[in-house]
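Data block below; observations after.
On to subunit A.
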Amino acid sequence: MTPVVGIVANPVSARDIRRVVANAANLQVTDRANILLRVLAALRACGVAEVLMMPEKGGIRGHVERGVARARAHGEDPYPAIHPVAMPVTGTVEDTHRATRAMRQAGVSAIVVLGGDGTHRAVAAQCGAVPIAGISTGTNNAFPDHREPTITGLATGLAVTGRVPPHIAFAGNKRIDVAINGETPSEIALVDVALVAERYIGARALWRTENFRELYVTFADPEVIGMSAIAGLLEPVTRGESGGLMVRLSPAGQTSPPSGPRPGGTILRAPIAPGMMAAVGVTDWRRMPAGVPFVPEVEAGTIALDGERELSFTARDRLSLTLRDDAFRTVNVSGCMRHAAENRLLTGTPVPVSADL
Partner candidate 1 sequence: MLNERIKPIVMPKWGLSMSEGKLTGWLKRPGASVALGDELLEVETDKITNVVEAGDSGILRRVLGEPGTVYPVKALIAVLAEPDVPDSEIDAFIDAYAAPATGGAGEEEEAGPRYHFAETPAGTLRYAKRDGTRGESGPAVLLLHGFGGDLDNWLFTIDALAESATVYALDLPGHGQSAKTLADPTLAGLSKAVLGFMDAAGIDRAHLVGHSMGGAVSMRTALDAPERVASLSLIASAGLGSAIDHGYIQGFTAANSRRDLKPVLETLFADQSLVGRKLVDDLLKYKRLDGVEAALRALSAALFADGAQAEILAGAVAATGLPTLVVWGEQDRVIPAAHATALGHAARSVVIPNAGHMVQMEAAGKVNALLKEHIGTPATGTAT
Partner candidate 2 sequence: MSRKISMKQAINEALDLEMRRDPTVIVMGEDIVGGTGAHGEADAWGGVLGVTKGLHAKHGDRLMDTPLSESAYIGAAIGAAACGLRPVAELMFMDFMGVCFDQIFNQAAKFRYMFGGKAETPVVIRGMVGAGFRAAAQHSQMLTPLFTHIPGLKVVCPSNAYDAKGLLIQAIRDNDPVIFCEHKNLYGMECEVPAESYAIPFGEANVLRDGDDVTIVSYGLTVHRAMAAADALARERVEAEVIDLRTLSPIDWDSIVESVERTGRLVVVDEAHPRCNLATDIAAYVGQHAFGALKAGVQMVTAPHTPVPFAPSLEDLYVPSAEAIAAAALRTLAPTGTTPRSIAA
Partner candidate 3 sequence: MTENPFPLSKDDLLRAYRTMRTIREFEERLHVDFAKGDIPGFVHLYAGEEACATGIMMHLNDNDRIASTHRGHGHCIAKGVDVHAMMAEIYGRSTGACRGKGGSMHIADLSKGMMGANGILGAGAPLICGAALAAKVRGDRGVGITFVGDGASNQGTFLESLNLAAVWNLPVVFVVENNGYAESTAMEWAVSCDSYVDRATGFGMPGVTVDGTDFFAVHEAAGEIIRRAREGGGPALLECNMVRFYGHFEGDAQTYRAKGEVEALRASRDCLVMLGERVIEAGVIARAELQAIDGEVAALIEDAVRAAKAAPLPAAGDLLTDVYVAY
């Protein structure tokens, strides 16, 4: 049985207020479709003959079908057969959840995800053991790598066809489970959970640093954008190592208790959004070991997951946050490609070059 790859492409990611408040980029629908065509060509080149794709009404599918038809009109057939998941389209995150479940049930070998951190989170919430190959649609993402999607497609193709061994092809990832009033988990985050003082969702994005209170990250990478950067600039934690980081934040510039930074507090300038270097008041931070529930000090506010305000809570709500190692799997693109090179996987007839020549 040949492997089937799932594709979840979100047409509406990267459309939020960060376009205005932070000069963030927009990836046009036509570009998203072109990315998928590149990924599909790479998958086909590796022998993937069929893909299962999430339907949407944002226009991606139409453009992709046009690209496939045009290639066929040329007498070429560089793409796998595309099967849409049979499901209604609501235009909400529920579509991603439903499509991911369907793909898992259909036994796909991997899911290529095109979207922001939020789309990846939605897939990760439902994919179980199916590995994810992430492609970013914007400039404001911490989770998916910024890489040419053709390579992501190649790596995925090599991985699902078994030419790269699973222990190289796939990697474990951390996540943070958010339990509200004992529901486990109510929500998850792939990169960060931020607790902010404002109690409305509004335009979702986080950019008012004066409201930041607590931050929990699965990895702290000084090379990414967003909330993770705050942690990353304090104490880097890699994606590979166990555990994360917890940071207590306070309004920048306030120096006196009770609400200001505690003695020893500092002000950090961090790239919390593209082009947005913000002053963030940091009270203190510490390691967040895996498996240990953390109960926030903030009594009421809003929970932001991977940089977007998602739900508000009050003093009546009981919150706990737990970091889990190896919570879901991703395609290790670097690993796959290195393995492919070392083993001449993409050479017709592997001919090692003689050192003598």
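A few comments on the model shown:
What we mean here is this: a contact is a pair of C-beta atoms (placed from the backbone, for glycine too) under 8 Å apart; a residue touches a chain by one contact, two chains touch by 3 or more; residues count from 1.
Regarding candidate selection, all candidates are chains of the complex that A comes from, given by their letters.
As the structure is a computational prediction, the values presented were derived from the model and not from experiment.
This complex places one of the candidates 1, 2 or 3 in contact with subunit A: number 3.
Interface residues of subunit A, counted against candidate 3 in their complex, comprise 11-12, 15-17, 19-21, 23, 26, 28-30, 57-60, 62, 91, 197-204, 300-301, 312, 314.
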